[in-house]
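See below for the structure under consideration.
One chain of protein is taken out of this complex; the other chains stay put.
All chains are identified by letter, namely A, B and C, in their written order; residue positions are counted from 1 within each chain.
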Amino acid sequence: MIRLECDYAEGAHERILRRLFETNLEQTPGYGEDHYCARAREYIRDLCRDGSLDVHFLVGGTQTNAAVITAGLRPHQGVIAASSGHIAVHESGAIESYGHKVITLPSGDGKLSALSVRRVYENHWDDVTHEHMVQPAMVYISQPTENGTLYSRAELEDIWDVCRDCGLLLYIDGARLGYGLMSEACDVTLPELACLCDAFSIGGTKQGMLFGEALVLSNPALKRDFRYIMKQHGGMLAKGRLLGVQFCSMLEDGLYFDLAREADKLAMDIRRIFEDRGFPMLFDSYTNQQYPVLPDHLLAQLEKRFAFCFWEKVDGEHTAVRVCTSWATERRAVKELVDALDRILGP
Amino acid sequence: MIRLECDYAEGAHERILRRLFETNLEQTPGYGEDHYCARAREYIRDLCRDGSLDVHFLVGGTQTNAAVITAGLRPHQGVIAASSGHIAVHESGAIESYGHKVITLPSGDGKLSALSVRRVYENHWDDVTHEHMVQPAMVYISQPTENGTLYSRAELEDIWDVCRDCGLLLYIDGARLGYGLMSEACDVTLPELACLCDAFSIGGTKQGMLFGEALVLSNPALKRDFRYIMKQHGGMLAKGRLLGVQFCSMLEDGLYFDLAREADKLAMDIRRIFEDRGFPMLFDSYTNQQYPVLPDHLLAQLEKRFAFCFWEKVDGEHTAVRVCTSWATERRAVKELVDALDRILGP
Amino acid sequence: MIRLECDYAEGAHERILRRLFETNLEQTPGYGEDHYCARAREYIRDLCRDGSLDVHFLVGGTQTNAAVITAGLRPHQGVIAASSGHIAVHESGAIESYGHKVITLPSGDGKLSALSVRRVYENHWDDVTHEHMVQPAMVYISQPTENGTLYSRAELEDIWDVCRDCGLLLYIDGARLGYGLMSEACDVTLPELACLCDAFSIGGTKQGMLFGEALVLSNPALKRDFRYIMKQHGGMLAKGRLLGVQFCSMLEDGLYFDLAREADKLAMDIRRIFEDRGFPMLFDSYTNQQYPVLPDHLLAQLEKRFAFCFWEKVDGEHTAVRVCTSWATERRAVKELVDALDRILGP
Partner (left out) sequence: MIRLECDYAEGAHERILRRLFETNLEQTPGYGEDHYCARAREYIRDLCRDGSLDVHFLVGGTQTNAAVITAGLRPHQGVIAASSGHIAVHESGAIESYGHKVITLPSGDGKLSALSVRRVYENHWDDVTHEHMVQPAMVYISQPTENGTLYSRAELEDIWDVCRDCGLLLYIDGARLGYGLMSEACDVTLPELACLCDAFSIGGTKQGMLFGEALVLSNPALKRDFRYIMKQHGGMLAKGRLLGVQFCSMLEDGLYFDLAREADKLAMDIRRIFEDRGFPMLFDSYTNQQYPVLPDHLLAQLEKRFAFCFWEKVDGEHTAVRVCTSWATERRAVKELVDALDRILGP
């Protein structure tokens, strides 16, 4: 069985485990105040070309999102997100559990437009009883989105302009940021992205680390007392150095980006394999998640050998699945997929 | 100026004020444990023909909704509502402030269908990662809805069946319940409604009381410790007898229903006045809230003499407004509206 | 039976009911945006001699306390209170229900000292893992306290100095503020008090109104968006004018203070009656709540005719009770108490 259903099915890149071994018996302070975390913070500031950024390392994405969103909102405020946004559907209501509404906007491809953000903001204030409504105060977007799609630099600039105009905070969830930045279709760099938001995350779990997300804060209001909120929300690790060591391993020579670039390439190969055979894509993704729409009978045959993630029934006879590559996907897997398709469909 | 924009612009029916005067210097226990509250509870149990119901009196609708919903949910659970539901849009995120997601379903007329409830429930469980999603555990509907529309008995039965089938609690927000029950189009009685849900409210504020809502609980799980939650959520009144006295005044001889019936009749007169002159209604309401769609130039002239509530722009030249009657609306107001229309449009 | 167990056993001063009658059919905007609320706000600003204050009218004390405290705290912050403070023991965990810890300090008489506030603040920051602790960010005191005791002006100044020094907000719960200000032992005026805190409340429920508290905000950070939080927390009344009319009735000519002064006098009479007969007081109260410690056999006899509030068992044979006067207490009640004591104890 070749599993292509998600990007967190394996452990971690070997270098990470090796480094954990090497540093294992060293005694360090806990809770992220060790020298590995310090060095990893420097790597990230250097990559973003901004020495003023605050960088925190958290255990996972749910805690990261909840902590930064909660840090930025007062009790009556909510966060705007696409209806397919991770915080809106796949975090068990973590944002609401801390008291805040996720104000969802419909989205075909997982992206928000600057216009839709402006509209939901203005609609709020137009209502004569706006004080009876949750006040929009932050915008949450994912780069790449949960559907694999990407914001262009121009789109990010437009959203950022609207946010500054309306006094909204902008947070970019980068759970798969590497796959986004390394995509052939991406026209925004890390330093540019860092300038176009109040906070963003750099995901590790789905990009070859055992676990861990880096949260990068540029807005001083979010920086203040952030470690308290991180601790309260279960995002702080006692042996914080584990996060530091992992991020150092990934960032010291660009391994993080190399692994992502390679995974994206394999994903685009898979996309082309399906498109060449006439199968459309549900979303126009250029990153490591691809969503082919397949006839059910073909899917049934492929699934004898490959594990995909069910996405949705498109019609009575077709199903969209998610096919993921990752830092651990082997080229051989793609070759086998081609062979299987040729065998089933004829050459 | 004749104000028809809402149903809480005046104080209270005179009988209520008179009773408050008469009972003013009597000393009673606080927090709803007085004999007026006791008697009002009996009136409601009698009207519902169910002596086993728990009845609580709360200050306002926001507290009532938040208390009963919170009482019924565990931390990971949410409440299903129409996207136009009061808890979804006009209570400043009170439900979320206590940790719970409002799972909204689109609705043209403010109603939920049994089918849509079943679907959202099943979609939740179909998802392989359903534990990453908020679990639907309660359904919130309003009778009548925020758009003035009504559920028929058959529709309520269908929703109740789905709820019992799926293990969902059903709560009916009756902020305007009297206007609903007394409508010419309503085919459900109070005892029937009381049997078709786990909890419902009987609104006072919009039906001639100074303030106050009765909350009726039939499900033992909601009954348990409810007074704690009511106190915590700011729904308990120190001088609780004020609520008891008011509900007694309204229910002892059916005044509550008489006032509502008369207001509904005036509302239907207004509806016919507009429809006879060719103006359509945004919603098919048979209760005290009517939503005529009017040409902007006509609206501008009417608003010199009448206050309506802006609802939405229908197109570049037409606007829907809400026109409300209440226990305090005078027949004369309707007569003046006819005259004004005839003057503007010609007879 | 003469009930002296609390100060909210009756309805309201007659003037209030009369004004509600007179204004009953007037049509006004809802939610506190009417002209009665506007006028009542002006009365309060004038009494405080500060035109820059924001004044809101809320339904009850629990909502008032929760709204102002929540408005001032970020998620990781808590509010310091005496262990006997109302928010710490008698609001069903409302503060915690919105996510915040009440950091309690032991207190013999219900008061906090400036020194204890400073110490708890400094202890927090001294801890090497202070980020693992709730950060103190606000101080809650009651004037008078739940034990009837009073802060002197010097004590308030000291607390206020510590608060400003440490960056703590100071909120004064004035649920019985009138009884405090009118006490023979009070050396602080309303304008002085208004200058010595970030926010304070002026209670109505326990001082002759049907219900209602005024919340006075001087700190701009608390003012911002306060109406949203008030609505979310169930503190906003649809027919807000009821609060405006009541506060106008009480404040237009000082009725609020006259009633409180008279109640305080009766309370001091009761105190002396007990002290003259050798019964000590549990707390040194000069306001409308008195706490005599009585032999159980005497108490049993008195309770045939008088209702007191049980406070605590002092030892095997003595009990402390709370004896309350209010705007509604009659001089005759005190006379009867003397007579009863003389009858039982001999003259």
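FYI, a residue touches a chain if its C-beta (ideal position, glycine included) is under 8 Å from a C-beta of that chain, and two chains touch if they have at least 3 such contacts.
The shown structure was predicted, so the numbers you read here are calculated from the model rather than taken from an experiment.
Participant: Touching the left-out chain: which of A:57, A:98 or A:257?
Facilitator: A:98
Participant: Decide which residue listed in A:6, A:53 or A:166 touches the omitted chain of the complex.
Facilitator: A:6
Participant: In the full complex, which of C:2, C:53, C:89 or C:338 touches the chain missing from this view?
Facilitator: Only one of C:2, C:53, C:89 or C:338 touches the chain omitted from view, namely C:89.
Participant: Where the complex has a chain not shown, which of B:206, B:231, B:271 or B:322 is the residue touching it?
Facilitator: Residue touching the absent chain, from the options given: B:231.
Participant: Please give every residue of subunit C in contact with the chain that is not shown.
Facilitator: 75-76, 78, 89-93, 96-102, 128-129, 131-134, 310
Participant: Touching the absent chain: which residues on subunit B qualify?
Facilitator: Missing-chain contacts on subunit B: residues 31, 70-71, 74-76, 98-99, 129, 131-132, 135, 225, 227-229, 231-232.
Participant: What is the set of subunit A residues that contact the non-displayed chain in the whole complex?
Facilitator: Against the left-out chain, subunit A lists 3, 6, 8-12, 14, 17, 20-21, 23-30, 59-63, 66, 91-94, 97-98, 205-206, 210-211, 228-229, 231-239, 241-242, 328.
Note that in this section only the chains that are shown with their structure count from here on.
Participant: State which chain is most central when centres are taken as means of Cα atoms.
Facilitator: If one averages C-alpha positions chain by chain, the most central is B.
Participant: What chain pair shows the greatest number of contacts?
Facilitator: B-C
Participant: Mind checking the centre-to-centre distance between subunit A and subunit B? Centres are C-alpha means, answer in whole Å.
Facilitator: Between these chains, centre-to-centre, one finds 42 Å.
Participant: Go ahead and note the Å separation of the Cα centroids belonging to subunit B and subunit C.
Facilitator: Averaging C-alpha atoms per chain gives centres 34 Å apart.
Participant: Quick check: what residues of subunit C touch more than one other chain, meaning two or more?
Facilitator: Subunit C, residues with two or more chain partners: 98, 228-229, 231-232.
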